[in-house]
Structures are given as structure tokens and as C-alpha cells.
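What follows is an incomplete set of chains from the complex, kept in their original frame.
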Amino acid sequence: MAAFLHRRAGVRLSLLLSAPLAWLGLAYLGALAALFLTAFYGTDTFTGELIRTFTWANFQDLVTTEVYRTIALRSLGVALAVTAIDLVVAFPMAFAMAKLASPRSRRWLVIAVLTPLWASYLVKAYAWRVMLSSGGLLGWGFGVTATILTLAYLWLPYMILPIYAGLERLPDSLLEAAGDLGARASRVFRTIVWPLAFPAVVAGSIFTFSLSLGDYIAVKIVGGRSQLIGNVVYDNIGAANNLPFAAAVATVPVLIMLVYLAAVRRTGALENL
Amino acid sequence: APAPGRSGFAPPKIDALQSVGTGEGQVNLVAWAGYVEDGSTDPKVDWVTPFEQATGCQVNTKIAGTSDEMVNLMRTGEYDAVSASGDASLRLIAAGTVAPVNTSLIPSYTDVFDGLKSKPWNSVNGVAYGVPHGRGANLLMWRTDTVKPAPDSWSVVFDPASPYKGKVTAYDSPIYIADAAVYLMATKPDLGIKNPYALDDKQFQAAVDLLKQQKQIIGEYWSDYTKEIQAFKSGDSVVGTTWQVIVNVAKGEKAPVEAVLPKEGATGWSDTWMVAAKAAHPNCAYKWLDHIISPKANAQVAEYFGEAPSNAKACQETADAKHCETFHATDEAYFSKVHYWTTPIAQCLDGRTGVTCKDYAEWTRAWTEIKG
Amino acid sequence: MPDQEAAVGLRGLRKDFGPVTAVDGIDLEVRDGEFFAMLGPSGSGKTTVLRMIAGFETPTAGTVELGGRDVTRLAPFERDVNTVFQDYALFPHMNVLANVEYGLRVKRVARAERRERALAALRSVRLEGFEGRRPGELSGGQRQRVALARALVNRPRVLLLDEPLGALDLKLREEMQVELKELQREVGITFLFVTHDQEEALTMSDRVAVFDRGRIEQVGTPAEVYERPATAFVAGFVGTSNLISGAAAEKVLGRPGTYSVRPEKLRVVLGESAAAGPDEHAAAGTVAEVVYAGAATRFVVDLDAGGRLIALQQNLQVSSMDVMALRGARVRLVWQRRHEFAIT
Amino acid sequence: MNLSRTARLLFRLALVAGLGVIYVPLLVVLLNSFNADRTFAWPPTGLTLRWWGAAWESTGVRDALWTSVRAGLGATAIALVLGTMAAFAVQRYRFFGRDTVSLLIILPIALPGIVTGIALNNAFRTVLEPFGVGLGLFTVVVGHATFCVVTVYNNVLARLRRMGGALEEASADLGADPFTTFRLVTFPMMRSALLAGGLLAFALSFDEIIVTTFTAGAGVRTLPIWIFENLFRPNQAPVVNVVAAALIVASVVPIYLAQRLSSDVGAH
């Protein structure tokens, strides 16, 4: 058996790939394909049954109704803002953890960053609601800004960890070499640290970006009167039972993410998650 | 006059149960959170265990978050009974998912308020499809320290020049369009709205426009009651729609609030326990229906969930002697001003023919557009 | 040569890492234009000294002077030295040209001049045509030369090299040794070179400092260090140390103590007869092992007086076949007295 | 990069400030679990242990916690198997479409949860229901495993890359067949990577709400779902804070253990 497998690299590879590909390639991609297929169906609004006849109607609605564009752009803006804030906050933290902290304290810092992941997402969002409400710790009120802040807070660890890992892998000797060649700290950062940590940054941004793009709960808690694309999807499936239209709306974040993934694929970020 | 209840469409022919035999040992329920409590959330809140002990029917519950989830869950055929709201019940009936209920097999039914029997959302052509569970109205709440004088009209939340701009709140759901329709019924009679859930193009557009205008003064939309109580307590919201239970809790937390059923009337809800057409445990289901509207259990649910009980005798069983009074349980005049939530469908619910009304999918899209 | 002209001056230099004393009080002067080697076993503190000169570590005590100026507190980018790192530390995201240009770029040298000087530096390390490659696409020897060009292009006062040839194959290392030496002559820059390979230190450098446990044991020309080691440690570390001690010393040399003779100073004479000259010593023994090494043969001889000596003999005339037959033969080892040195 | 004293100080400050930002809201949660006010009025009007008592007595919390643990363990187990297999295939073989595999594995986490949620929901209902299989814990596990694979995959991939094939060759050379090699060498060497990946997978699953919403079946209430249901009920919201506060405290133990174990020999 073992000797047989030894001589058949192809068989070994197929065995290894079979389960993951069946699961993700067939089941998951299949489910996605089926979902987007229904985007071309209609629905009986009274009984909620699908009407399986091909129609562009859902996409026509999506494209021609201005409000969906507004919401899509707002969601994109929120996701970008969250990513930018997380990057600005996470990078110095990750840098201090990876390059300034002693190896002993590093372990504790990683724990400190990981711990909040276990406190429920909802509870943390509500804690922000409490802090943002008038008379609260911050008292800044609710709205898009509050949503951005809350989401940035929720996803911050997902940005810190990849950047930390990326910076830790960066040999100190490269930074020393740059200093040795006459570069000051800011320049070392610009020419060495940033380009080499960039794939890790992109990896972190995949998390913050996609998690923000798909969120519909935090915005309900701190968003005031605003809504995001996730709410539209959710309302259509959850409240209106209109799966075809929900699927059509869902293509928007999916397309955005696919474009994003395609763009960052070459940076090697996908191996840094 | 047509028979009470919905008319105009013919549900599939399904026979009601003729007699209740011994229980099957278990029953599977689909319910709103708080309707089926077995002490797991709070040991003091438990009306399932006594039922299980008395009937030998073990209760399995699936909590549904929305009416649509209820419809979908019931369609799987795994469940015996459901606590459907008015915006789900008709769909269940029309699809043949639930069967008519033989109310003579449910002794407690006799004590149910007449104002809840044979209503458009729980019966068709005089045939009952379930037993009423409880009811409540969507009231107008305000903070007494900031909102003066005390409002008695919805105009306070629709007036674009409201002094409370940015602190007005509204319920975050497409069904809230009906609240605007109720207001329009009173303020713009020439639109001819008879039923806030049956809106033709023009009427619908008017309601939507009103809400878009309202959005300018909204601070936030609320969807859960912790959020609303907190907003009123902190002063982030000072006026807006509410439920009686929210008013009570907020007052309990010493928030300076009051609530009223405004003069234009209001929307509200009334839930119905229904039995699946293909129920695997029909006997236990009937026993559950009888139990949940029996005075004691009905009182417990009403108090825990914060609504008016459906059983008149429940008012003697409440822990808080004034519960029925607070929730206007016996006040039929009060509830006559309430338009219970019903699913808007293309076929106008007010009996009009020749026009199509906006269905719920379009309400949903409009709601998205209103929020922008 | 007066102090202020020394390219590098270290005074009482000391570095502690917590409880570990890596460098334990070092005084050293490296002259301008010298090829200076720091030789020592692993962990003896060579790298730490280099890093203090470059400015990557701050001394616990003592000062670092460059060209007579105290730079102890200056940052690396403020010091006129450049380093060739042991792992080269080439920037993986820049091509060869950009790597070499880096130092000029941060000093805001104009683009045209920068390019010209970088290309000249690449030419001097014989890497024309490789400008566009990434470090990952180069072999070890090529990377080493890029690292060299990247440092040299800045024309530093002192070039620090931390085992720059350590990662290379023997053959390539030998070639690079020659090249490096020639390059240093050409550019005339002071080279401060760390190695643990004594032959490398001897063949390449003008002077050598031998390190042990954070201290310098001896500083001198290769010949001084090799032929007149100051301590037992230096004798042992720089070259094979043939020790004669105790009873053997009394018998063979006629005096107590421990003495050492280098293998190449021993003549191997067949048979028992050969008498030692007036300035010579001799010891009889049996050949335990003959090791053929191409250019030379090593004889491992067990002395009758006790102990074991190794004698090296250049394969000038003898054929390898002949010498192999000597295993087990009786021989006498003869050497000049002046080549013995006492070990303290 | 030889930073100036000031720069070092600034970075350290950023770290401390960042950790402050991370922990202040958690302190708010902790404080609110003692807040006498049901709706977390700020500042707290009074402190009480009532909610901790209520949480202790709530069997719903315990059931939900247990459900979450089971779902998390199930999803983690599947993710460990699938992620490891995929990582081995990608790291040890060259084949057509190798890049696509990593993209495929990242996709479930990169696409918004609601998309994955409704896609799986739709698929489960059309594929499973005809067989009489409804949504249940099983479907939750399947849904979670789908997006958890990536964490294991990435950790194992990184470890395999660092480990190289030399140790496995040494084992084969010494006479061990591939199964023995896996048991005695490969697996022990990967253990800390599996632990780190598994822990992250478990954490992802444990706090997942969106996909869970769409894949949970009858009576399946994970902790986030329980929190979702109860946070919006004034009588229960403070109890939710208790649960969250307790979780934060309790989570330190597994994270610490995992950190310890993952810094063992395999990491170097």
C-alpha cells in the first residue's frame, strides 16, 4: 500500500485534493453558482415560490434604481474607510510588537490582540453604541461615521495579526543595511519596510474590507438611519423572501471582492492571511 | 355581508381535526422569541414544563426571527404548529401549509375576546385557521421633559419642521409604510385609503413620499427594543413609534416617557397559533393550542412578552394586577383604532378589484429607497 | 602613525547583553588603507564589535572612533562606514541596480551620476549585465558581489565585512578571496574583515586580531600571529598546534614545559640513524597514519617519548605511492630549535 | 532600523494607545455586566451582581454555549482535515491550477458572509431537503467549516514551507513508510501549526453570526444566535454582557496554551 502510493505521485495528489476540491470547488462554488442563477429568476411574492423563468428584471432594477447605486457606493466607502483606519492604527502597533517588543513580551501582546475576538461581535458593537450615545463615554451620536468606527474596532485584530506576522518575517538585517547605507528611519520605512510588508497589509485588508462589505448588523446598532448593501440583501431575503433580487444585489459585493482579489493576487498577499 | 374573515380567494380544501386523542409524546413548534419559554432563559419564566407534565407532549421549539422564516420553516413539514403574525398567516393558508382549526376541540377558545375571533388574518370565509395568541398596538412615545406639549397625533413625527429634528425615531421595517398610510387615511382622505395594507400606486407613492420627507428628521430607525429604550433613556431619541412593553420598561428604568394611541389610530399586531396541514403530532398540537391560550399560560406569555392577552380570563391570572389595564386588553374601543399587520399582496385586501395593490416585495424595495 | 589618523579606533570597548559579556574591553587601532582581519571562534564577539563600529549596537562602555572622531553616539546613517552582511541583506524587492544605487539615492546624488557610479561599481565586481535581476535570481557568489558593490559605491572610509565568504563553496571562496584582495588594493579603502577561517585570515590580511571570549588575544601580521603566537589559544586556533609536554618535553627537549612546533617545520627522516644538527632537535617515533592531500602529505607520528606529532611534507618529488608505504615505518622527526615556541 | 529614542517611544505609545482602544470597550462590557440599569445607562447608576446570578441560572446560555462548542469543534475538525490536505497538495506537488486552489480556499472568507450564508442556505434547502434532511447543527458545521478551512490551510502551508521535505526524507531513509512518517514526524512537526490554525478556526466559528443565521436549523441556537435573540430583550441584555465578559476572561486560557504550544520546536 505505502509502496504503491510511493510510486504513484498522481494518485497521492488526487487523494489529497479530492476532499477539499469536492467541498469548496463543487459544493461551495456550486452553491454560489446556484445562487447567482436564481438572480435571473422571478418570485411569487405571495407564496414566496420561485418562478423559474429567465429574466433580467432583477438586474434591470438594480442598475436603474438610483438608490442601489448610492448604497453600493456608501458601502464601498465604508469598507475603504474601515480598511484605511485599521491600517493606520494597526501598522504602528504591529511594528512595535514585531520589532521593538522583546520576544517574551511578544507572546503576551499577541494574546492581548487575540483576546477580543472571543468577546461576542454583537456585544462589542453594543458596547460601542453605549459609548457613542449622548451622555456615553464618547457621545458622538450614531450614523455612518459611528458605523465606520465600530466596524474598524471590530476588525482591527484581523489587520494587526497578518501585518505583525509579515513584519516578524522581515529580517532585521535589511533594516540595518538600509540604515548603514545612510537612510534615516522615515526613509527606511518608505523604501524597505512598507514595500516588503505590503503583501501582509493587503492580506489584512482582505479581512477588513470583506467583513465590512458584508456587514448588516453593526449598522443596525450604531448606524442611525443609514443602511449598507448587506441590509438590502438581508431585507430582501429575510423580510421579503425575494431570493432572486437578494441574489442580484449580492453580486455587487461579490464583484467588488473578486476585482479586489484579482488585483492583489500578484502581490502574494493570498499566502499571508 | 360576507362571512367574517378573509374572502376573495379559495384556500386548498383541507379538513380540520375531528377529535383530539392521546398525545403523540412530542410536538414541534415554530414561534417568536418569548412565546415558548421552558425556564432555560430564566427559571422563573416557564409555561412549557407544566404543559409537558400534564400532557406528556415534549415541546421542541424553533425560534424564527421573521415572518418569512416562519413561512419557510413551516413549509419543510417538520413542524406541527406556528405562532404566525398577520403578515405570514395568509400565505400559510393560501399555500395549504396550515389546516383549519376545529375550535370546538379547544375549550379555552370560548374565553377569547370576540374582537380577535374570525379576523381577516386568522380565518377565511368564516372558517378559523387558528387561535389568537395576543395583541398589541404600535404607539407613539415621547420624552416628557423635551417634547411639549404632549402630542396626540402622529404629525409630531411627520412634520418636516419638527423641533425634534434628528431625535425622531421610527420602526425599521417595510411594514412601517403602513404607519404612514394610517396617518394619510386621516390627513389626506382624498387618497381614499381604506386599509393601510392595501395601497394602490398613488396611495403607495404618497406614503413613500411622506416617509422620505420624514427621513430628514429621523435620528435613527429602531428594530429591537433594547436599542429603543436605550435611545430614549440617553435622549438620542425623544419621540417615535413604540410598543407598550417598551414604555413600561423605560418607565421602570426611570426614563421620563409617556405613550399614547394617537387620534389617527395606529398599526398593531395580533398573532395566531396555527396547526400544520401535515402535522405529525396533531393531538399534541391541539393540546398546545389549548394550553397557550388557557388563562394561566396566556397571562404568563402576555406579561413576559409585553402584550395584551387574548383570553379574557387571563386578566385575573397576571402577576401584575393592572397588566390588562396597562395593555388595554379589554378595551375593544382602543383596539378598534388598531390596524393589525397583514401581508400586503397584489390583490387588494380592502376588496377593491380592477386595481393591483403593491405587494410586500415592493414595500421592501420602497423601504430600501426611503432609507436611501 | 598618530592616533588621529587611524581609520578605526576602539578604546575600552565593552558590550553586555544582560548577563552575557559579548565584548570584554577591547582596544584596537586599524590603520588607513589596511586589510584587517578579526579572527576567532564562534561566539568570541567579532560580530558584536563590528556592529558597534557600524552603529547597530551601543557599547556598554568605551568609545568608537572613525578617523579620529568619536562616533560612539551616532546613528548608523551618520557614520562613514558601510557593511557587507554575512547574509548579504540585499533588498529582495529591488533589482541589482536599485540595490547598488540605494546608498546614493538616499544621499540625493543626481540620477545620472548615481547610475554611472553604480554601473562602475558593478563593473568592478564583474557583474555587468546583471543590473535588472532580482537578488533571488542570483547565485551565492553573485549576491556576495552585489553586496560588495552596494557598499563600495558609497566610497566609505571603512568597509566592514562580516564573514562575507562564509556561505560560499570552497572553490568559489578561493576565487573570491583573490578578487576581494585585489579590489581592496584598487579602491584603497580600509577593509575590516571578520572570519573564523584562519587560512582566509592569514592569506588575505595585512594584520590580524585573534579574538577569544570577548577579548583580543593577539594583534599582528599573519606571520607574527602564526609563527610567534602569544598564547596557547592563538597557537591552537591559528594552524595545527603540535604540542610536546610533560615527560616527552623533558626527554626530547631536555627541559620541562609545554612547547609547540608547526607541522611544516618538521622534517621526516626514515630510520633511526639521522642525527640532529647543533641547532636542531629530533624525536624518534612510528608513523601511525599517512594522509595524502594532493599538494602535501601529512604524517601522524607517535613519538617513543610519548605524545603524537603531525608532520607536513610538500609533495615536491615523492610520488604519492611511495609515501603511502610509510605507514608503520620507524622515523625520526627533526626540527630547528628556533621553530619551537613555549606555550604559556 | 536604528530608530531614534523619540521614534521608539512613539511606536510604543501607538501600541499602548491601540491596546487601550481595544480594551476600553471591553471594560465597558465588563462594567455593564454589573450595571443595575437594564439598558446600560451611562454612567451606571448602581452596581449589582444580579445579572451574574441570572446568567449562572440560565440553562439557555449553557445550552447555547454547548451548541457553539460543538459547532466550533465540528467545523474546526473538518477545517483541519481539509486545510491540511489542501496545504499538502499545494506545497508538495506541482500541478495545473495550483494557484486556483488557494484562491478557492480564500474565497469563502473573502466574500461577504451574507453571500456565503444565503448561497449555502439556498443550496441546503434545494439539495438536502428532498432527502428529508433539514437545517440543523450539521448544516451550521458545514457552513462554518467552509470559511474556516483557510486559517488551517495558511498555517499548515507556512509550516510545510519552512519545514521542507528533508525530515520526511530522513524518516523514509531510516525505513519508515509514509504512514509511519506522518505519525512520527510530519504530524508532530505540524502540531503547533495545526493548533494555531485550529484555534483561529474555532474562534471564527465561535463568534460567527451571519452564516449561522442562514444555516442553523430547528432548535439550534449557537451562542451568538442566543446573544442576538437576547440582546434585544431588555430583561436579558445585561445577562448577555455577563456572558461576553465571562468569555473574554475564559478565552485567555486556551489562547495562552495555544501560544505556548505553538512556540515549541516546530516553530523554528
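Labels A, B, C and D are assigned to the chains in the order they are written; within every chain, residues are numbered from 1.
The rule is simple: a residue touches a chain if its C-beta (ideal position, glycine included) is under 8 Å from a C-beta of that chain, and two chains touch if they have at least 3 such contacts.
Predicted, not measured: the structure shown is a model, and the values here were computed from it.
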item	value
Overall stoichiometry - one representative per chain kind is placed in view	A x1, B x1, C x2, D x1
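Everything below uses one rule, namely that only the chains that are shown with their structure count from here on.
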item	value
Identity of the chain that, by mean CA position, is farthest from chain A	C
Centre-to-centre distance between chain C and chain A (centres being mean Cα positions), rounded to whole Å	54
Residues of chain A touching at least two other chains	126, 130, 133, 135-136, 176, 178-179, 192, 237
Touching two or more other chains - residue numbers and ranges from chain D	2, 4, 40-42, 231, 237
Contact set on chain B toward chain A in their complex	65-69, 71-72, 91, 94-95, 172-174, 215, 218-221, 223, 226-227, 230-231, 234-236, 343, 345-346, 359-365, 367-369, 371-372
Chain B residues within the chain D interface of the complex	28, 33-34, 39-43, 60-63, 65, 72-73, 76, 78-79, 223-227, 229-230, 233-234, 246, 249, 252-253
Residues of chain A defined as touching chain C within the complex	171, 173-174, 176-184, 187, 191-192, 195-196
